[in-house]
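Worksheet for the structure shown next.
Note that one protein chain of the assembly has been removed; the remaining protein chains are unaltered in position.
In this document, chain identifiers A and B correspond to the written order of the chains, with residue numbering beginning at 1 in each.
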Amino acid sequence: MDMITSTSETRGGEGKSEGKREGLDPDRLLPTSEPELSIARELYESVKDDPIISPHAHVPVEWYAQDRHFASPTELFITPDHYVTRLLHACGIPLSALGVGQKHLTSEQARNAFVLMGKHWIAFAGTPMRYWFEDSLQRVFGITTPFGPKTAGKIYDQLSEMLPLPEYSTRALALRFNMAAVSTTDDPVENLDAHDQINRDLKLPYIVMPAFRPDSYLEPARADWPDRARALGAAAGVDTSTYDGFCEAMRVRRRYFKEHGAVLSDHSHFDIAMQHLSEKKVRELYAQAYRGIISSGDAVLLRRHLLFDQATFAQEDHLTMTVHPSVYRDYDPRIRAIYGHDAGGDVPARADFTRALKPMLNAYGNNPDFHFVAFTIDETVFSRELAPLAGFYPAMYIGAPWWFLDGPESIDRYFHAVVPYAGFTKLSGFIDDTRALCSIPSRHDMNRRVTAGYIAGLVAQHRISMEDALELIKFEVDTLPRHVFKISHLKKDIKK
Amino acid sequence: MDMITSTSETRGGEGKSEGKREGLDPDRLLPTSEPELSIARELYESVKDDPIISPHAHVPVEWYAQDRHFASPTELFITPDHYVTRLLHACGIPLSALGVGQKHLTSEQARNAFVLMGKHWIAFAGTPMRYWFEDSLQRVFGITTPFGPKTAGKIYDQLSEMLPLPEYSTRALALRFNMAAVSTTDDPVENLDAHDQINRDLKLPYIVMPAFRPDSYLEPARADWPDRARALGAAAGVDTSTYDGFCEAMRVRRRYFKEHGAVLSDHSHFDIAMQHLSEKKVRELYAQAYRGIISSGDAVLLRRHLLFDQATFAQEDHLTMTVHPSVYRDYDPRIRAIYGHDAGGDVPARADFTRALKPMLNAYGNNPDFHFVAFTIDETVFSRELAPLAGFYPAMYIGAPWWFLDGPESIDRYFHAVVPYAGFTKLSGFIDDTRALCSIPSRHDMNRRVTAGYIAGLVAQHRISMEDALELIKFEVDTLPRHVFKISHLKKDIKK
Partner (left out) sequence: MDMITSTSETRGGEGKSEGKREGLDPDRLLPTSEPELSIARELYESVKDDPIISPHAHVPVEWYAQDRHFASPTELFITPDHYVTRLLHACGIPLSALGVGQKHLTSEQARNAFVLMGKHWIAFAGTPMRYWFEDSLQRVFGITTPFGPKTAGKIYDQLSEMLPLPEYSTRALALRFNMAAVSTTDDPVENLDAHDQINRDLKLPYIVMPAFRPDSYLEPARADWPDRARALGAAAGVDTSTYDGFCEAMRVRRRYFKEHGAVLSDHSHFDIAMQHLSEKKVRELYAQAYRGIISSGDAVLLRRHLLFDQATFAQEDHLTMTVHPSVYRDYDPRIRAIYGHDAGGDVPARADFTRALKPMLNAYGNNPDFHFVAFTIDETVFSRELAPLAGFYPAMYIGAPWWFLDGPESIDRYFHAVVPYAGFTKLSGFIDDTRALCSIPSRHDMNRRVTAGYIAGLVAQHRISMEDALELIKFEVDTLPRHVFKISHLKKDIKK
């Protein structure tokens, strides 16, 4: 670890004068000209060592709890990261060659996959995936050799030697990442024992928050929905054969999650519309769904009502509600059949928030204690829908730019699109949303750099003072995520 | 007034050298690096003192005519400005605490509201509302103390002392703003006496133009539509029980408006589609509407025809036709019920111009004497729809970026999106669209700065000469609004 610390800190003072420097430039991603550069440097410096708060992510809870080791650099950096496998697949490399959907890679397969990525590294130029990877290599492993066709094999070998060492276990890495709080994404029937262990038993400096993600329990069109409803009932100890029982079970499980550290419920239906049916109607549709005989049209109505209910429950238990709609999941059915879910065949769809959220916002949007965060992967809604809605409704916040929009360019466009009419205080703070453990610090650091650049622009244009600017960047990195996801309460609320 | 003049002019020469300067930077909003900065400074200087032409706005005509005084700084800067109240509401402050929908505020309520805005001032960082407010404070009131949590109370007290003074009456302010022409927005049955008084009797340096806004008279689905049709007839002295009578009444009132200084008709239906029905069909639907028995589908057809008629009338009377479509008015019915219209619960909708305008453009778009200006609050149509249409049809002009797009960032995006295929000469010139009197000079000045920056970019990229650049910025500030809204004729056409 000495090595890592030293390399990641070496770069501070000397700067530009030393000619061709080894490793990443300390000013990377910052504005490239004055006066913005100096301003951004000061802003970035003011938060770069702040603890990471990560309210939405997908790293398995066990990795935070236990000393697991990655079998190979490929299984760390390539196979589980669909950002990376997608683009390699787009370059003509079969997903199978990258280990996707396979149980285990031979060491030859693993090395080949890594070398193949090196060979195609030019295809990653200008992508955030390249940025995160190169940043992680240096930040986490102290490797300053530029990655590429000629060096991939050597770097693979270096990494292979490090990964079995104690300081590169999943937990050791997480400890090193200066995280204050990180979220997982969980099924409502989970027992959350691993979360309890981390938050209660282990003396870890970070908390790991489960997130209540009931998508499949709210889709009555699914063939397995009656089974899901029963499983939810079993987990809650409530009979879910009626709509009222289902609601009660949801309330019980949400409360259970909250007691085990959850701060939010997360929802990723294709259609985010919410709608409130009459009691009579919803009981009728629920009964049909429970017997597996609901029509597809009625299943839509029921789903919209059940989702509306989640907002209603949030009025009571105060979990923040987050939505990630408008994704075509498994766009390619053949890829799905061979490689499983999340193998890359997901693509964005056109989003609609204004019409879809109207009933819910009309009902709850004016309640400042309710926090609703809308994420989008269709950036046309930033200025047209999300900023105007969040710039009016106290309950509504604009999620950080997500998947397909989480690179430096789109984050910058996001700020320019939403801040003018919603202001900084109606943003969500950064979300890394990652399955790739080592990308967590790189992604948060990237965001701090890009945010510093955007705010520096406001200062350089004489629109805000440096004092305001320092407050704003602290907002983005610390105040906002704590506030929007009510994480400050959580520390003391955690079940002992 | 000496004080104001002096502070607003102090800032010219000295520039950057003097360390921490009091007040706003003279280069605010201009490009931040060379060579753009020097070029933009020269461009901005060339128009910064040009008279204001404001062809679309919402300040009450009485304010221009009479010496009215604001009861408090809150009733000047906060209560009537839904841009400001929206964002404060989004921060969790009830609209009632800001005076919205209330008859009068006690002086304690008024002061509290102002202080509350100061407390939340960080929420306005990066918004145009903040820019306009800070600019107005200095420009109009000579206040250079930075506004914020610590100073809001003191600034409130300073303003409170000034507002009753003669030089801060509404008319005194308007006189100081160097306006050549400003528009109001008016009901077709208005008698326009106040306009006459200003334009004919008073020796004012500005003209105040009424705008013909017949929205409610063109919506046969409204329950009160038959009453509206009759009221229009009464104002015109024409029997409107038939379609032909209705057309005649419209013609009469449009002419009346034109004779009293109007240069445009303005239309803000959600749906901007125009369509021409057969004589037989339209007479039939009109008769049904007049008896209050038209179906909702037919009401849409009739509305589209009546709107098409407005374009037809414009071929005869040469009023410019402006449209502001695709706004969900009163998105929140509860807010509407408590606080009335325009209380902030309006949000943008997805716009469609290309299909909607086809029949009208096919009929009249090739007539260069007809001027049609399309405004949008959905910026996705700038490069896809408005620039290609205005870049082909001589009748069509692209409205300045409006509501939700009227900040520096979106104005800059607008230029980059529309100029390449429509050119500068098919823009509308700037529109302030404001209800906030003191924001008028600040908004126009902001636009001149941002326009200077955009044009400076073209010069710096060696795409146009400095001579061209000076012509372009004069175009935007002076030539275009006069041309597009035919304001040069108007001075002599005004009814004596």
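Assume contacts are C-beta pairs under 8 Å (C-beta built on N, C-alpha and C of every residue); 3 or more make two chains touch, one makes a residue touch a chain.
Since the model is a prediction, treat every value here as computed from it, not as a measurement.
Screening A:Arg28, A:Lys281 or A:Arg435 against the full complex identifies A:Arg28 as the residue touching the chain left out.
Contact with the chain that does not appear here is found for just one residue of B:Pro60, B:Pro94, B:Pro226 or B:Gly391, B:Gly391.
Here one chain is not drawn; of A:Ile78, A:Val100, A:Leu361 or A:Ile377, the residue touching it is A:Ile377. As for the chain not pictured, it touches subunit A at residues 24-25, 27-30, 32-33, 86-87, 89-92, 120, 122-128, 130-131, 146, 328, 331-335, 344-345, 347-350, 377-380, 404-405, 407-410, 413. Against the chain not shown here, subunit B presents residues 33-36, 352, 354, 358, 361-362, 365-366, 368, 380, 383-385, 387-394, 396, 415-417, 419-426, 457-458, 460-465, 468, 471-472, 475.
What we mean here is this: only the chains that are shown with their structure count from here on.
One simple way to say how far apart two chains are is to compare their mean CA positions; for subunit A and subunit B this gives 40 Å.
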